[in-house]
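Presenting subunit A:
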Amino acid sequence: MINLAINVGQTQTPEAVLFWILGPLAVIAALGMLLVKKAVHSAILLAWVMITLAIFYIAQDAVFLGIVQVVVYTGAVMMLFLFILMLVGVDSSDSLTETIRGLRPIAITAALGFGGMMVSLLGRATLGRTSVGLADVNAEGNVQALAALLFSKYVWAFEVVSALLITAALGAMVLAHNHRIISRPTQRDLSTARFRSGSLASAAGLPNPGVYALHNAVDVPGLLPDGTAATSSVSETLKARGDVIESKPFQLEAREEEE
Partner candidate 1 sequence: MNAANYLYVSALLFTIGAIGVVVRRNAIVVFMCVELMLNASNLAFVTFARINGNLDGQVVAFFTMVVAACEVVVGLAIIVTIYRSRRSASVDDASLLKR
Partner candidate 2 sequence: MNWLTTLMALPLLGALVIAALPKSMSNKVKPVALATTLVVAGATIAMAVGFQRDNVDMQFVEVHSWIPSFGISYALGVDAIALVLILLSVLLAPIVVLAGWNEPNGGRWGVKTFYVLMLVLETMMIGVFAATDVFLFYVFFEAMLIPVYFLIGGYGTGERAAAAVKFLLYSLFGGLLMLVSIIALYVLSGEQGGHTFDTFALSHLKMSSMTENLLFLGFFIAFAIKAPVWPFHTWLPDAAAAATPGTSVLLLGVLDKVGTFGMIRYCLTLFPNATKTFTPVILTLAVISIIYGAFLAIGQKDIKRLIAFTSISHFGFITMGIFAMTSQGHSGATLYMFNHGFSTAALFLVAGWMISRRGSSKIADFGGLQRVTPVMAWTFFIAGMSSLALPGLSSFVSEFLVLVGTYTRYPVAAVIGTFGIVLAALYILIPVQKALHGPVTAGNEALTDLNLREKIAIAPVLAVIVALGFYPSPLLNVINPGAAHTIANAGFTDPLPQINGEVGK
């Protein structure tokens, strides 16, 4: 099935059709990335662009790369972005007005200049030959050819890159790890602290967020027996980010004393 799809892609017109549909879309998506306010939206648009590129790779007989692009790059790296976005604040949007005076006009003119010149250069650049195409090279399959090349000519680069990956991983861990100054309180410490702290109000533990309330999200504080919100039930980071939703609407109204 795959080969069929690939062969279909090879012929002249379907590739052009593919290109003329997906190309502009990718460019629009990229432009969208610039103009959209919310970071999440631009992340999504970037994912879209990456998928288009993957398709282009496959269209250009780079099947292995296309798959890797989808699986590794878009799959892992983009997801990492979203994960970090989650941490930093999904809805953190920054206003598009420019703070540094004079930066935007220069940037735009520079970009136009750059793009214009690149395009005109590419237009004028004579490649000297029509595209040779990878048919004969991928004779026994793109992956095998790539592997042969990778482990013959570029084996040294391959080893170095692997070392780089390991160091990157270690580096990220070191960077993101923050050393706890006070030791992590054990269960025993927490319970003695609950009972030793002046009032026993919270000795029996506090209601978890979302309990007794109509909204079970993690950012809505739980209710105390007397109906007021237990602020300590929402995690510190959410409170710091100010994402805690007002629990008033979810509180039970005090029922009139019928009996």
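Per the selection procedure, all candidates are chains of the complex that A comes from, given by their letters.
Keep this in mind: a residue touches a chain if its C-beta (ideal position, glycine included) is under 8 Å from a C-beta of that chain, and two chains touch if they have at least 3 such contacts; residues count from 1.
The structure displayed is predicted, hence computed values, not measured ones.
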item	value
Result, touching chain for subunit A in the complex among 1 or 2	1
Complex contact set, residues of subunit A against candidate 1	12-13, 15-16, 19, 23, 26-27, 30-31, 33-34, 39, 42-43, 46, 49-50, 53, 56-57, 60-62, 64-65, 68-69, 72-73, 76-77, 80-81, 84-85, 87-89, 92, 94, 98-100, 103-104, 107-108, 111, 114-115, 118-119, 122, 127, 129, 131-134, 136-137, 142, 145-146, 149-150, 153-154, 157, 161, 164-165, 167-169, 171-173, 175-176, 178, 240
